[in-house]
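A single protein chain has been omitted; all remaining protein chains appear in their positions.
Now for chain A:
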């Protein structure tokens, strides 16, 4: 059974002037158990809508979304139990401390404070987050630290499917490395399946078993990084993933992260 399977998923949004934007256009993809699948795409390509559809926050117009064989549209509560999400915004109560936010997040998944506290300690240690800073309000923490807490919050509920929507965007290089290392550890230690949306080519290549390229709501290709690069080889030369992305989308990496901002 696949951890995640999407078949022909469409989603359009109406803008104010009646204009229709097709955010997802016939998306089909699957993530195997324990697999990390990356989706590369410029901003505005539909990556975040894809994550929102899977996490039951947006209803698709057509197609099916299954998480471990359960229909996510018809049985959202069932699939919500088995997954969690980390997005580009850390999404915390800014005045509350990291510990208070984590305890609150745990309770929404039925985990009591008594059960959560030792686990939080263990996770914070693993991600190199100083325990004493866990009592400071989130707004006093750097973006990198907030993002580590976001990962800790997701991990606290032991998800078997993790949705990571640009988890390292805007982080300094050191924090980015820390977060990426933590993602790798989650995969090996917790046997979680991961869908990672990013426009960081190095991150995709380092962390993902398969990488897809998404443009204008469509997935152009979804293969192992080496195969993907070979697909865009010219004159026998295998391009880098960055060159592959540029060839497939017409965007440079800089344009990919700036587009739509």
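One rule holds in what follows: contacts are C-beta pairs under 8 Å (C-beta built on N, C-alpha and C of every residue); 3 or more make two chains touch, one makes a residue touch a chain; residues count from 1.
The rule is short, and it goes like this: contacts and distances are computed from a predicted model.
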| item | value |
| --- | --- |
| Chain left out of the displayed complex - its UniProt protein name, from "5-oxoprolinase", "Succinate dehydrogenase / fumarate reductase iron-sulfur subunit", "Cation:proton antiporter subunit C" or "Transport permease protein" | "Transport permease protein" |
| Contact partner of the left-out chain, one of A:7, A:81 or A:218 | A:81 |
| Touch criterion as defined above, residue of A:63, A:137, A:202 or A:239 at the omitted chain | A:137 |
| Per the touch definition above, residue among A:105, A:167 or A:212 touching the missing chain | A:105 |
| Contact set of chain A toward the excluded chain (per top definition) | 13-14, 23, 49, 52, 55-59, 77-78, 80-81, 85, 87, 89, 91-96, 100, 103-112, 115-116, 119, 137, 156-158 |
